[in-house]
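Read the structure below first, then the notes.
A single protein chain has been removed from this complex, and every other one stays in its place.
Right, chain A next:
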Amino acid sequence: MNTDDEMYEDYDVDDDSAEESGNESIDDMEYDETGTQEFDFDDNGPSRTHSKLTRQKSFEVLDKSDLYSESHKLIKEVMDVLSIPSEACVSTLLRHMKWNKEKLIERYMENSDKLCADAGVPNLKLDKPVDKGIKQFSCLICLEDFSPSQTYALSCDHRYCLPCWKSYLEIKVSEGPECIYTNCPAPKCKVRVHEDAFKAIVSPEVFERFSSFILKSYVDDNPQVKWCPAPGCIYSIRCDRKERKEAVNCKCGFQYCFNCNDYDIGDHMPVPCSQVDKWLQKASDESENVTWMLANTKKCPECRSPIEKNGGCMHMTCKKNAGGCGFEFCWLCRGPWSEHGSTTGGYYNCNKYDKSKAKEEDEKATDAKTELEAYMFYYHRYESHRNAMKIADEQRKNAHLKEQQILSKFEVRSADTKFLMEATEQLLRNRRVLQYSYVYGYYLDKKSQERNLFEYLQEDLEKHTNFLSTLYEQSLDKLEDYQSFIKWKEQVTNYTRITKKFLDNFVEGVSGGLTAVH
């Protein structure tokens, strides 16, 4: 297994690109106040890593208005470069080209007529004014008569009444994101309905929805921008780096791997993305159940129903009320129980076993069981830290309540309670890393030297994290006076610092390839 190389690939930091991107927005700075940090690795070696455990401003949280201004900036740029005065035309062209400005300009230079026709804005014309000579008009959709002022046609001159246009477009919007690619209602007509037409025809609420689908396409078509995967989160994040699949912090408070972009996975440091995939696949794999069945059940020798032995003696009965056949047999040799008794070794043994085929089958099952037990060990701990992390997340959300209690009980300044938030943030980070450390551990070669160091560092981190957790959760009732509060505060602060050091050591150790103690 080439774990070390994978680690580097996934967690490398390219310092230059971090500076180039320069996305030092105010939004990012807010996170420094709450103490949220990112852990970054440095490919110049672990010696420098420690000093690099500071935030990298390599991503940017975007809200709806940011997306709006970004996309409109792009539209304006294209309008300038290609001297196209109509915003609606350029917007349609850009959507057609998946918001790829360079490609759009290139294709436009090659053959502007073809590009415009393909995009559904032939000759860059938006609509066709009604002929002055026409007094009355019959709509081909509702088959009713209208005065020309109540009609509309795109550049293709397929004219319909406004009520039919409204119904047509509003139904398209109700059908979802594809509405931004709506064409003229005429059969086989490829002229696209542009933004201005939507705006003029549909209700403001529907247009709002249409506009949000345009922003959605701007994000979806853009590999550098992704929606935050936290449920109900309205933000998206821009991350310009191509190589590193780093963790990012959304404004909603969620920290996650930008590459995996998955709410359940979150930030999976120190494990590379590929290993997370493998682990999750394993966890969800049906074959795991089969392994369990193999290790824990035997088939009834008569009817082949699977039977689990959960204790007691070797005398088994295939229970009829559980869908079995009622056959009584020996668990060891699978022979009929009627042949058993004190002569065959009694209720807890069976001297027929050694010679039976059953023994071979059992040996197979033992192998499966060992592998299963190893997996269960890691999975159980992975899950425990995952759950502890959820608790820590709740604690973080409720930290201000504890803060209020402290403020009223001990008459301290609010600056004196800052350590609480710092402690919960630290706990959260530790739990997250510990959770994935068990994935890392599962795939680490069982006999390797690295394993010793890994387990040593992991144990340290785990021990101190649990200690901090207990300390943090201590009931305020036990703190009798100001002095005991200060003592507790110092303890929590110290342990926050200590666990941070253990976390850094762990992360550093794993990223350094676990070859030497730092």
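Keep in mind that, in the parts below, a residue touches a chain if its C-beta (ideal position, glycine included) is under 8 Å from a C-beta of that chain, and two chains touch if they have at least 3 such contacts; residues count from 1.
Convention: contacts and distances are computed from a predicted model.
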item: Undepicted complex member, UniProt protein name, chosen from "RNA polymerase II transcription factor B subunit 2", "ER membrane protein complex subunit 6", "UBC core domain-containing protein" or "DNA repair protein RAD51 homolog 3"; value: "UBC core domain-containing protein"
item: Of A:M109, A:C142 or A:A283, the one touching the omitted chain in the full complex; value: A:C142
item: Contact with the hidden chain (one of A:C164, A:C300, A:L479 or A:L503); value: A:C164
item: Chain not shown: contacting residue from A:K73, A:K132, A:K188 or A:K478; value: A:K188
item: Residues of chain A (touch criterion as defined above) contacting the omitted chain; value: 140-144, 163-164, 167-168, 170-171, 174, 185-189
